[in-house]
Structure formats: C-alpha cells, structure tokens
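Data first, discussion second: the structure below is written as structure tokens.
What you see is the complex with one protein chain gone and the rest in place.
Letters A and B mark the chains in the order given here, with residues in each chain numbered from 1 onward.
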Amino acid sequence: METKIIFYIVSLVILGAALFSVITSKVLHAAVFLLFSLLGIAGIYFMLDYEFIAAVQISVYVGGIVVLVIFSVFLTQEAGEHMQLPKIGRALATAGILGITGWYLIQTIAGFSFKHSAEIAIAPTMKTIGSQLLDTNKFGFIIPFEGVSFLLLAALIGCIVIALKPTKKI
Amino acid sequence: MSAIGLNDILLLSGLLFIIGIYGFLTRRNLITMLMSIELILNSVNLNFVAFNKYLHPNNLDGLFFTLFIITIAAAEAAVAIAIIINLYRQTKSVDVNDGNSMHY
Partner (left out) sequence: MAAFLLNGLVFRPYYKALAGPIGVLAMLGSFFFATYTAWMYFGAGAALPAHFSTLTPIKMDWLNFGHGLSIQLGVQLDPLSVLMLVVVTFISLLVNIYSLGYMQDEPRKATYFSFLGLFTFSMLGLVMAPNILQLYIFWELVGVSSFLLISFYYEKRSASAAAKKAFIVTRFADLGLLIGVLILSNISHTLDFTTMIERLNDPHFSTAAIGSFMGLSIVTWGLALVFIGGVGKSAMFPLHIWLPDAMEGPTPVSALIHAATMVVAGVFLLARLFPLFGPLAPHLLTGIGYIGVGTSFIAAIIACTQTDIKRVLAYSTISQIGFMIFAIGVARPGAEESLGYTASLFHLFTHALFKAMLFLCAGSIIHYVHSNELSAMGGLRKKMPITHLSFLIGCLAIAGVPPLSGFFSKEEILLAAFNGNKIIYWLGLITAGLTSFYMFRLYFSIFWNKEFMAVSHQDHGPSTILEKGNGHNGKENEGIEHHTEGTATMKLPLVILAVFTLVVGFIPFGNLFAADNGHLESSFHLLFSIAPVALSLLGIGIAIGLYKNQNGKSDRIAQQLNVLYQAAKNKFYIDELYLFVTKKIIFNLIGRPAAWFDKTIIDGAMNGMGNITSLVSSKIKGLQSGQVQDYSLYFYLGMSGLAFLLMYLWI
C-alpha cells in the first residue's frame, strides 16, 4: 500500500517535471526540470530493486548529460533570455495528433494483461552483473561491451573533430 | 515489488514517451529538443527494466540493455552538442527553423 503511494508520488514528479520541461520558455528552467525528471526515474529504479541501474542513471545522466546540456546552453546563447515558443497552431496540432495516438497506446497497454512470470529471480548484485557483462557464453555481453567501447571512442573523437574551431588558412 | 504492477509502470513510461515526443516536435530551441530526446530514451529504459523484472526475472538482459542505452545516450548527447555548436558557429542561431537549407 505504501509502495503504491510512493510510486504514485514519484510518477507524478516524473511526469510533472517532464511536462514543465517541454513547456517552459526559459532554457535553464527546462534543464533543471529535466534533472528532476531523471532523478525521479532513478527513484523508480530503486523501487524495482535495481540499484545498480539507478546509480548509473544518476551518475551518468544527471551528473553528466544534464551538466553537458547546461554547458552547451552557456556556450551558445544568453541563458537568461526567453526562448521563442512554438506557434500556437503547431502546438495544438501536435498535441492533437499525439493525443489521439497516445490514447490508443494507453488503451492497448491498459487492456493487455501481462502474466507475471514466477521464475526464480536473479539477484542483480554487482557480482552477477559484472560476471555476466564479461561472460563469453551464450548469454554473455562481452561483445556489446567491446562494441560500446568502440562507439565511445568514436564519439569522443567525433565530438572533438566536429567542434573544432575552423583553422585559418594562411 | 509486485504491488506496483507491470501495467502501471508501462503506463508511466508511455506517458513519458508522449511528453518527450511532444517536446521534440514542438520546441524551437535545438538544445531543448535534445532534452526531449533524453526523456524519450528514459522512458524506453523504464520499459526494459520493467519487463525484465516482471516477465523474465531469471536473466538480466533488460538491465544490460538499459546500461548500454544509457551509455550510448551519453555519447549521442555529446555528439549532438558538438553539432549544435558547429551549427551555431555557422548560422549564429540555435533555432531549429534556421537550419532549413535542405528544402525544395
């Protein structure tokens, strides 16, 4: 019972922060609301007993990406200015379309009854996560792990290259 | 926690997804569009984790997927910021409507 109440509060935080994030006219306010939304999601992860993911979420998303976004805001424009809001027609049209399709989405979700599996749960401790991450067997994730490392390398180099100041030709 | 129920979490992630898409389609600032993309990715993460816990608790595939998605989202956000900075240098604006040179 209590978990349910906590769940509803946390989901309210998430959705409310997200909504304000996409509606507000000030950039930094949007970034902060995003931060709160992500924190709320981390809270959900905690409630689902996946602490590792929750920790990763907070450290990477909140501590990395949102900070990066705020830095880029400072790099590209005056942070205090009001942004331009979208034209009212466009906003309404998009909301309408999304409302219709979203309605169907929610209907489908709500109407579908998932059967909870009764199998024995693996405890997601660090040990099991680590060993499975580097496992070379059938359910091991060594190959995506290496792939992601490549991707990070490429992203790093790419960012540097794209964001270089153009050198003056002599 | 079986008190919460899979449908509730899915509902939550669905709504988050819709809010994210609305933000993406509506915002004029490039950086706020990026923030909406992060919302979308987070909703997907929620989905994966929920399915993993409720439908397949015997393996950790959903968790790993989520891990990787977070990683990749970080990389992608970095690259996107680099592109935005580049575009800003060229057009002196971060308005998404000003990057429309590829039109008919």
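Remarks
One rule holds in what follows: a contact is a pair of C-beta atoms (placed from the backbone, for glycine too) under 8 Å apart; a residue touches a chain by one contact, two chains touch by 3 or more.
Source: prediction; values computed, not measured.
Listed residues B:Ile4, B:Ile21 or B:Ile70: the one in touch with the omitted chain is B:Ile21. In the full complex, the hidden chain is touched by chain B at residues 21, 24-26, 33, 96-97, 99-104.
Where chain A meets the chain that is not shown, the touching residues are 94, 97, 101, 104-105, 108.
Keep this in mind: only the chains that are shown with their structure count from here on.
One finds 5 Å separating the Cα centroids of chain A and chain B.
Residue ranges on chain A touching chain B, taken from their complex, read 1, 3-4, 7, 11, 14-15, 18-19, 21-22, 27, 30-31, 34, 37-38, 41, 44-45, 47-50, 52-53, 56-57, 60-61, 64-65, 68-69, 71-73, 75-77, 83-86, 90-91, 94-95, 98, 102, 105-106, 109-110, 112-117, 119-122, 124, 128-129, 132-133, 139, 141, 144, 148, 151-152, 155-156, 158-160, 162-163, 165-166.
Those residues of chain B whose C-beta lies close enough to touch chain A in the complex are 1-4, 6-12, 14-23, 25-29, 31-32, 34-36, 38-39, 42, 45-46, 49-50, 53-61, 63-64, 66-68, 70-79, 81-86, 88-89, 94-95.
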